[in-house]
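Excluded from the complex is one protein chain; the other protein chains are retained at their positions.
Here is chain A:
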Amino acid sequence: MLFNSLDFFIFLPVVFVLYWFIFYKKIQVQNLFILIASYIFYGLWDWRFLFLILASTVVDFFIGQTIYTNDSTSKRKAWLWVSVIFNIGLLGFFKYYNFFIGSWVDFLSVFGYELKSTWTLQIILPVGISFYTFQTMSYSLDIYYKRLTPTKNFIAFATFVSFFPQLVAGPIERASNLLSQITAKRFFNYVQCTEGLKLILWGLFKKVVIADSIAPIVDDIFLNYNDYSASTLILGVSLFSFQVYGDFSGYSDIAIGTAKLFGIELMSNFKFPTFSRNVAEYWQRWHVSLSTWFRHYVYIPLGGSRVSKLKSVRNIIIIFLVSGFWHGANWTFIVWGAIHAALYIPVFLMGRNRIYMNTVVAENRWFPSLTEISQILLTFILVTFSRVFFRSESITDAFGFLEQIYANFSYETYQHPLGYRMIDYFILLGLFVLYEFRIRRDERAPFKFKSKIVRFVAYTLVILGMLLFFDDNIDRSFIYFQF
């Protein structure tokens, strides 16, 4: 079920009303109801894969208990490995199996061995598998590191794993944040609910108006990159930056907003990455839940930055490569991760990777300084360049795209594939950037205006924007569902 579908707009109010009017009296009932709703939410996409979620839930629930009750370090470690192997095994089978086989065949072909049978599988990627496997693994890892006491309540744990607002594309929550809220009784909170509704509205705007409306342009340019000049290709990849941001941050806002309606606070996933002043700040603002996950469970266990510079650099390279690979079974994502590692390491070596933590651009000022503007532009250009690999179907296409920019370095006026006015999109994106800059201090309050009238005007304009850019004929699924 998509957040931007009619099905969800029927599902959500029904679940909301039943939750607060019928099933609100006992925490167990609240959780059981949310669990059933979450399984329905997921099962409407493909009920067969519910068994995977259930298996992941059961395995980590019992492994968590076993690790906690075991005093022997070796046994604790062994059980942790069982959890990791099981979850990574699920991911490996459904997401990476064909990639490994294909890569093996390609590797052998370099040495002249042609494999006729490749044993590839015709399997579809279960939506959200990369997200919920990481979430359940974090539970076992936290118990192993003695940061968390396991829950004895299976229903609560199952609800933590399958909580529908964040089940299919995050934010990837740690048990210390989400499970603790699920095991406590929730009470209706008017302010929390209105905040949730506002986030849902803003998330929908980002998805419907920003991401979906420019998707046909990006698709056209990446599909036919051989026919276009440098100016069009640069336009295409720049627009893709906005598309992927609108798509994923829109999804996250809807997820966080929906969770708020049920009295649950999820972590922020996007903190206006467009206004990052260097690549390190960008990673503190883009897909925060995944970055946090890798920092806690990969980077820090490897020694993080508390080891020698050389080892720290190694650790940075590892987490960016793993992060790239997490995104998809394709070399393009690994190269994308490598590019980010290459961009991050100089910032790290100069000791500038933490200088913008907990600050925003133009702090206490209306406008950014010229230095900040140039920093933001440079970061945007670098991150956008890496997205050529993120968006391309293959490494060959990505290099072909870049080669075409170099070979056909000229300007041409781009015509929308469906003949629409391009100026509409430039105005839209200009206004969007200005508005995001205006609200840049708090990603969880997109309509933070003192005046009720201004707030009302903002709601109306956002809805009007959705009407003006609604397109019935495009694929409305979210980009990160494929990860």
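Everything below uses one rule, namely that contacts are C-beta pairs under 8 Å (C-beta built on N, C-alpha and C of every residue); 3 or more make two chains touch, one makes a residue touch a chain; residues count from 1.
One rule holds for everything that comes next: contacts and distances are computed from a predicted model.
Of the names listed as "SGNH hydrolase-type esterase domain-containing protein", "Ferritin", "TIGR02186 family protein" or "Cobalt transporter", the one that matches the UniProt record for the absent chain is "SGNH hydrolase-type esterase domain-containing protein". Only one of A:K25, A:R48, A:R306 or A:R421 touches the absent chain when the whole complex is considered: A:R421.
Annotation: of A:F3, A:W202, A:F272 or A:F469, A:F469 touches the absent chain (contact as defined above).
Not every partner is drawn; the one left out touches chain A at residues 5-6, 10, 20-21, 188, 190, 193-194, 197, 418-421, 424, 456, 459-460, 463-464, 467-473.
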